[in-house]
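First, the structure itself, so that you have it in front of you.
The complex appears here minus one protein chain, its other protein chains still in place.
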Amino acid sequence: MEAENIITTEELTKRFAGFTAVDAISFNVKKGEIFGFLGANGAGKTTAMRMLCGLSKPTSGKATIAGADVYKQTEQIKKSIGYMSQKFSLYEDLTVKENIRFYGGIYGKTNAFIKEKTAFLLHQLNIENEADKLVASLPLGWKQKLAFSVAIFHEPQIVFLDEPTGGVDPVTRREFWNLIYQASERGITIFVTTHYMDEAEYCNRVSIMVDGKIEALDTPRGLKETYNATTMDDVFLQLARKATRADV
Amino acid sequence: MKQFISFVKKEFYHILRDRRTLFILLGMPIVQIIIFGFALTNEVKNAKFAILDQSGDIATRQITDELDASRYFDLASSLKNYEEIEHLFRQGKVKLVVVFPPSFNSDLQHFNSAQIQLVADASDPNTATTLTGYATTIIKDYQLRLLHDKKLPYTINTTARMLYNSQLKGAYSFVPGVMAMVLMLVCTMMTAITIVREKETGTMEIMLVSPIQPLKIIIAKAVPYLLLSIINIASILLLSVFVLDVPIKGNLLLLISEGILFTLTCLSFGLLISSVTESQQTAMFISLVGMFLPTVMLSGFMFPIENMPLPLRIISRAVPAKWFYDIVKSVMIKGLSFQYVAKETIILAGMTVFLLALSIKKFKTRLA
């Protein structure tokens, strides 16, 4: 039996003054999937993602996240998702532990839960010794991994990752993806945007956005077959060349 | 050179794109000139006063009318007893109470001598002194009229001439001060903050690795603010001449060059702050405490320096704005030539060179 859809969108559109950032996109994401959301800069990825997170109201179309409507039930959506933005989102002037405690707290987790989960998380990331250091003093790769762990700390059903591995080295990226797999195995749906085509290969399914529209959506293997390409890079280049919109 | 120009262009884009900031930077001097020019004055007008008339005769009524008729006072209420004074003062309804003792007029008639008591709310000592002064003058005038203009023997006649500002306008002393304040804000604070902002967001590093010399980057950041300052100097001068009627008595070119010199002083200070701070809030705090407050407090434009205790008078000599204020006062208001402000100019130039050298040194050690 096929897994149920956790994200559904139908003709989802966002227009800014005289400019259609997201143009009637329709797709579904299944529970437990790792869904790659690709596109060139300015294709509308971040805008689409912000609508799905309830940060931005769609102009038209429908979308539900874990059964909640993006127009009316944004508060419910917020309880069931985690989010890691492009910009680094932890407080640099708080320690590792304080950041974890803060985010755990605002999702309404009990002190016992926070304590137990923090110990586990520190161990998992192997940063027990840094627990009381300011986040500002950590290397970028560690911060990214920590930010991801914090984003799924409250055990959300879905986690949205907006270019989570920008600017980190291949080894750290590898470790980062291991964390993603672990989360996925626990049943968390992963919705990730990225520029790295090798990362696209790690996803169960990949969509490619061009000029606000979804041009392709399939498994990485399926895409390569359709476009007769050997790598995801080729697939991406073939599609992205069609773009008419300027790089924003 | 081409690279340098492209950097300067980039800085202009930053400023021009941010309409709100630009609007405030250009609007600031205009608002300040209007506030200082029209709203702020130590002169007291239409102050509310009350009388406690225990005599109620013709003389007391005449004096009350004289006070009420003057442009300094407005009669607010008439009291019955002493206790009411306290009540009125506490609510801030009046600033001065004139107390006529019983039998005021008969004393004046029979003994040629009578007493009036002025009770002032001295929680604002400035206003209190001024009001008692005005009231005393009005009462003395009344008394003089009782004399029927008899000419007294052995009289010293004094004639006073008001130099430089015969209409006694407040604007003459604050226009130079507003100029110092605005330039300080635009150059020191804004420059320091823009540079630190680039440090904070990390774009500074990107520029430092580009082939352009670091010093040029810094200068490129300062150029737009230099230009903004010149626009501000111009708007302040135009407003003072055409709106406040404060003429420029001295050489315009000299005045503008001195303005540019002071702008450079401020820019150097801004650069120094930016090279020793890492966060925008710290930069703002240092510019506020290190530059802005001393300018307002110790340059002599808000508060008279000669009244300050010795340590503050000494510190005021280290405040660049004090020298600039003196220069502008001399050139613009008094119409003096360069030789009169040569000393101040040299001091200001010396400060600029010192600040600039220090900031470049700090900047370089940071890179090394």
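All chains are identified by letter, namely A and B, in their written order; residue positions are counted from 1 within each chain.
Keep in mind that, in the parts below, a contact is a pair of C-beta atoms (placed from the backbone, for glycine too) under 8 Å apart; a residue touches a chain by one contact, two chains touch by 3 or more.
Going forward, contacts and distances are computed from a predicted model.
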- Assuming one chain is omitted from the figure, identify its UniProt name from "Helix-turn-helix transcriptional regulator", "Heterodisulfide reductase subunit A", "ABC transporter permease" or "Tryptophan synthase alpha chain". "ABC transporter permease"
- Per the touch definition above, residue among B:V8, B:A50, B:L67 or B:A120 touching the missing chain: B:A120
- Task: Touching the absent chain in the whole complex: find that residue among B:S6, B:S78, B:S106 or B:T129.
- Result: B:T129
- Those residues of subunit B that touch the unshown chain are 18, 20-21, 24-25, 27-28, 31-32, 35-36, 38-48, 85, 89-92, 95, 108, 111-129, 132-133, 135-136, 139-140, 142-143, 146-147, 150, 152-166, 168-170, 172-173, 185, 190, 193-194, 197, 279-282, 284-285, 289, 293, 297-298, 302-304, 306-309, 312, 326, 329-330, 333-334, 336, 340
- Message: In the complete complex, the non-displayed chain touches which residues of subunit A?
- Response: 50, 53-57, 74-75, 78-79, 81-94, 98, 101-103, 105-108, 160
